[in-house]
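Only one protein chain is missing; all other protein chains are in place.
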Amino acid sequence: MTTSPTSGATPPLGIAMIGHAFMGAAHSQAWRVAPHFFDLPLRPVMSVLAGRDSDRAQAAADRLGWTEAVTDWKSVLDRDDVHVVDICTPGDTHAEIAIAALAAGKHVLCEKPMANTVGEAVAMAEAAERAAQRGVRAMVGFTYRRVPALGLARDLVAQGRLGRIHHVRAQYLQDWIVDPAAPLSWRLDKDKAGSGALGDIGAHIVDATQFILGDTITEVMGTLVTFVPERPLATSHSGLSGTASDETGPVTVDDAALFLARFASGALGSFEATRFANGRKNALRIEVNGAKGSLAFDFEDMNVLQFFDGTEDSSTAGFRRIVVTEPEHPYVAAWWPAGHGLGYEHAFTHQVVDLVRAIAEGTDPAPTFAEGLRVQRVLAAVEASAESGTWHQV
Amino acid sequence: MTTSPTSGATPPLGIAMIGHAFMGAAHSQAWRVAPHFFDLPLRPVMSVLAGRDSDRAQAAADRLGWTEAVTDWKSVLDRDDVHVVDICTPGDTHAEIAIAALAAGKHVLCEKPMANTVGEAVAMAEAAERAAQRGVRAMVGFTYRRVPALGLARDLVAQGRLGRIHHVRAQYLQDWIVDPAAPLSWRLDKDKAGSGALGDIGAHIVDATQFILGDTITEVMGTLVTFVPERPLATSHSGLSGTASDETGPVTVDDAALFLARFASGALGSFEATRFANGRKNALRIEVNGAKGSLAFDFEDMNVLQFFDGTEDSSTAGFRRIVVTEPEHPYVAAWWPAGHGLGYEHAFTHQVVDLVRAIAEGTDPAPTFAEGLRVQRVLAAVEASAESGTWHQV
Amino acid sequence: MTTSPTSGATPPLGIAMIGHAFMGAAHSQAWRVAPHFFDLPLRPVMSVLAGRDSDRAQAAADRLGWTEAVTDWKSVLDRDDVHVVDICTPGDTHAEIAIAALAAGKHVLCEKPMANTVGEAVAMAEAAERAAQRGVRAMVGFTYRRVPALGLARDLVAQGRLGRIHHVRAQYLQDWIVDPAAPLSWRLDKDKAGSGALGDIGAHIVDATQFILGDTITEVMGTLVTFVPERPLATSHSGLSGTASDETGPVTVDDAALFLARFASGALGSFEATRFANGRKNALRIEVNGAKGSLAFDFEDMNVLQFFDGTEDSSTAGFRRIVVTEPEHPYVAAWWPAGHGLGYEHAFTHQVVDLVRAIAEGTDPAPTFAEGLRVQRVLAAVEASAESGTWHQV
Partner (left out) sequence: MTTSPTSGATPPLGIAMIGHAFMGAAHSQAWRVAPHFFDLPLRPVMSVLAGRDSDRAQAAADRLGWTEAVTDWKSVLDRDDVHVVDICTPGDTHAEIAIAALAAGKHVLCEKPMANTVGEAVAMAEAAERAAQRGVRAMVGFTYRRVPALGLARDLVAQGRLGRIHHVRAQYLQDWIVDPAAPLSWRLDKDKAGSGALGDIGAHIVDATQFILGDTITEVMGTLVTFVPERPLATSHSGLSGTASDETGPVTVDDAALFLARFASGALGSFEATRFANGRKNALRIEVNGAKGSLAFDFEDMNVLQFFDGTEDSSTAGFRRIVVTEPEHPYVAAWWPAGHGLGYEHAFTHQVVDLVRAIAEGTDPAPTFAEGLRVQRVLAAVEASAESGTWHQV
């Protein structure tokens, strides 16, 4: 537990959050909780929430704990009490909001995927680079980096405990639209979401594997598939699902994305992101095999990292089930005693902790928009490869 | 996610928390978070924190988010803005504080074990009964009941999915003092803690199994052991551990408690609570075998319940790994989508949700002090049995 | 794989097997297979099978690969081509056969439990001791000792990798009579079987834990229960089950046995053997916690041993899933490459390998009848304790 409080004397850091659906709830919890467990150099203040519909925005602000609600996100850019713009809207709006916020001198935390197109992402990365010269920070919300087990995974690779990496095996398996009667939502609409499983969850395993390896994907070969091309229209578009109506509409994004990848180091990757893995709810799985050892992770058991140390005597070598709740593990000392596991939302808390510290220290928080752009290029290369049926450079 | 906010119009419920160590941090998080995810009929206000040392209490209040700090816990009983007294101190103080608070008309949430002796627990249960007649509520903090997987376990038993229960196998395995050099703390001092593994973690599996089965333990036979009877004195007594000094002192509580138990229904139980299970950090494990099916749980994988349905065709029967994150599961709808697991602290949030609702509805929250007394009697029977070497009635 | 054959030049070792049910099939497979994988100093010859019913014995001999069938087991003691008597009959006949065989100068392999009473076991141990002086060997069939993972477990304890042992947690869970309509068989008849779960499967965990720890149980406190005291009579008594008739009869043995145990070293044990653990088919589970490390095993994953090395840095410590199929592991080099697991029957093969080698080397094979007697005394102490409700010395 922290040894000194984030007291009232700490300078405030005003936050404006744009959007208030699933991600808005997760980000709100992070801003609310972080200062009570981590010793922060700036004190986050949940100043204002922006949402298109006035009533729904106000209700969200009340429920999620924001002081005020507005309907025009642009209005928050003029406020002196807002230092950070936290973007939780669908991907098609990220570029406009982020670029404007950075131009207005606001630090930006942008949900992933950073953008719907490489073009947007390029513009965002350029805006972030310009802003950085003025001390304004930008960060992409690849939260899984902040799961302690994946932080430990990166540390072990960086320490050379795995040696040269041969294989990466990454899957992000969900099943929430395996039922053909599940209705259309904005996440199945290419205009809003940019892509389907590829950008929504595939982006996470691209970032997470590059993060763990400290390496970059240079070439991909993949395929996209839409198993159910037509679905009932939803009567309500909010949330992850909705109620189905009698009319149907086209699914314009991929249900699943599979691709092979080559990393700069020569490591070989196999990636799969799908919303059709029946029985798998949020199975983000990563296995890494190196010359000296291996790692395996499954988000369905998120407080555990499996580690095989190949330098052990073969009679006692085996995958170790490390319960990643020791004080030595990334972020863990701030929380509970060993064995008292964390949940999904804690990675969001760690994310704002890292952002607040970077802002205070005047350093770039990771992942930067440049890294977000790099992920976007991988996704675009997968799409191009799926189109052409050949390997594509990233 | 909740459909209506716990808005400013909701009547306030002022909370005073006594104590601010490990449990204080967990309870504070619960009070802070609950209203943002659950639709509560009363709005918890974190009014005042009481701690013996003025500076440390103030620092804790700042860090944990309490409006005010006081050093005299009795002072909170006179305040009109305090409706609930939340007791997070060591067990030797529970009876005095709880009885006084109830007498003062304050609702009480009391950490487990409810008391250090059966005598204290009897007095508390009587005080609670008197208070209930005046609409004042009392609840014991057996939080594991509020882990969704254990709530589901109880539901399945109550629905008859397991049939007649034959076996209960419960273990609570930790290893935090397996090192003989780990220093003495108040948890190893019988005067403060009442007992060791038995009361600290054994109490949890007694309550959890009785809760799941809807049954009571009637007879026990057990043994207590102290593997390391002498330890270095700690230079600081706060927290779970501390720094060791050169002097040593006696461990006056049990390091491990093992007992067999008979339930009223005829089910047979095997219980083990230990702080010496090397490599097990917080492994609260429960397995229940019935005539029609079985259940298994391990807190190290807390979002999962294993369920064997013996009425399945034997060619496809098998323990099902239920990921207990569906909206249908207890408490889960308020949180995240399926597969996005909860952590240790969420059970504390569920606890205050249940308490606030019971207060508003004018009903007794479970577990009552009468139930806490019943657990205390089981612990006392184990101690008596360990002394006499024979079976003891509860 | 073996480097030199067990060729025809190797002196023969004639085997007579008494009984031919489940255990007969397992023993036959062992005698048949052992010489083709292990380099044996004597060549087992499957000479004669004895069974009470002539037709059934002949059919069994044909099916199981024995040269000849006889109905009078005593006749095999006079034969010069029989060197080993392998006893696979129910427990009530063990003493008579074993003592007669040893007196006739035949080496004896006796299935467990060694006897139905301590008295019989004492007589057998004395007979074995007398026989040993004449170079005649006797061995009890506690086959689980010969599962490679348990051999590795013993090695790790013996090497001090676990340090001082604090806890042993042993369960043998089956469910084959959880259905109250399952018919009576000889295994539910005290006269034939001696006891129920206690002797049939409880004996295995008593032997296995004493073997792994190199320690002995000195005191026990336990209880026995018969959940279903009356069952349909079987129309046929052979095999594990049979067809139920309309008449019923009493179950005269325990359905489950639970006991606590103290080892000579001070380690504390918790034991449970049951035929009522719905969904557990043959779950022999052992966990050992020591000052330096821990071990865990489950026969349902028999090629794996979990090992926690507490001397590891806490940031990477974790239970290692050792796949016990490396050539360095006990018995494994004779079989397949790493990762190509063994099955239930292989432990029987290892058993005859150890017996044949001991006979050739003129040493006592483990476990001796003295060790079998020691297990019998533990079982008897559990029964006495269940009767008196107090601790009993072994």
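Note that the chains are named A, B and C in the order they appear, and that numbering of residues resets to 1 at the start of each chain.
Going forward, a contact is a pair of C-beta atoms (placed from the backbone, for glycine too) under 8 Å apart; a residue touches a chain by one contact, two chains touch by 3 or more.
Since the model is a prediction, treat every value here as computed from it, not as a measurement.
Asker: The chain left out here touches which displayed chains?
Answerer: A, B, C
Asker: Given the contact definition stated above, which residue among A:Q171, A:T209 or A:T316 touches the chain not shown here?
Answerer: Candidates A:Q171, A:T209 or A:T316; residue touching the omitted chain: A:Q171.
Asker: Quick one: say which of C:P12, C:P41, C:G65 or C:G160 touches the chain that got left out.
Answerer: Per the contact definition at the top, the residue touching the missing chain is C:G65.
Asker: Which one, A:C110, A:A256, A:V323 or A:V394, makes contact with the chain that was left out?
Answerer: Only one listed residue reaches the unshown chain, and that is A:A256.
Asker: Tell me which residue among A:G24, A:P44 or A:G318 touches the hidden chain in the full complex.
Answerer: A:G318
Asker: Considering the whole complex rather than only what is displayed, give the residues of chain B touching the chain that is not shown.
Answerer: Residues 152, 156, 305-307, 309, 312-323, 326, 328-329 of chain B touch the chain that is not shown.
Asker: Which parts of chain A are in contact with the chain that was left out?
Answerer: Residues in contact with the chain left out: 162, 166-167, 169, 171, 173, 175, 178, 180, 221-223, 225, 227, 256, 258-260, 262, 266, 268, 270, 272, 274, 276-280, 287, 289-294, 308, 310, 317-319, 389-391.
Asker: For chain C, enumerate the residues touching the unshown chain of the complex.
Answerer: Per the touch rule, chain C residues meeting the hidden chain are 1-2, 4-8, 22, 25-26, 28-29, 32-33, 36-37, 59, 62-65, 174, 176, 239-240, 280-283, 299-304, 323, 325, 336-346.
We take it that only the chains that are shown with their structure count from here on.
Asker: Answer with line, ring, star, complete or other to describe the graph linking chains that touch.
Answerer: Complete.
Asker: Average the CA atoms of each chain to get its centre, and name the chain whose centre is farthest from that of chain A.
Answerer: Computed centres place C farthest from chain A.
Asker: Rounded to the nearest whole Å, what is the centre-to-centre distance of chain A and chain C, using the mean of the C-alpha atoms as each centre?
Answerer: 54
Asker: Between chain B and chain C, what distance separates the C-alpha centroids? Give it in angstrom.
Answerer: Roughly 42 Å, centre to centre.
Asker: Taking each chain's centre as the mean position of its Cα atoms, how many Å separate chain A from chain B?
Answerer: 34
Asker: Out of chain B, which residues touch more than one other chain, so two or more?
Answerer: 280
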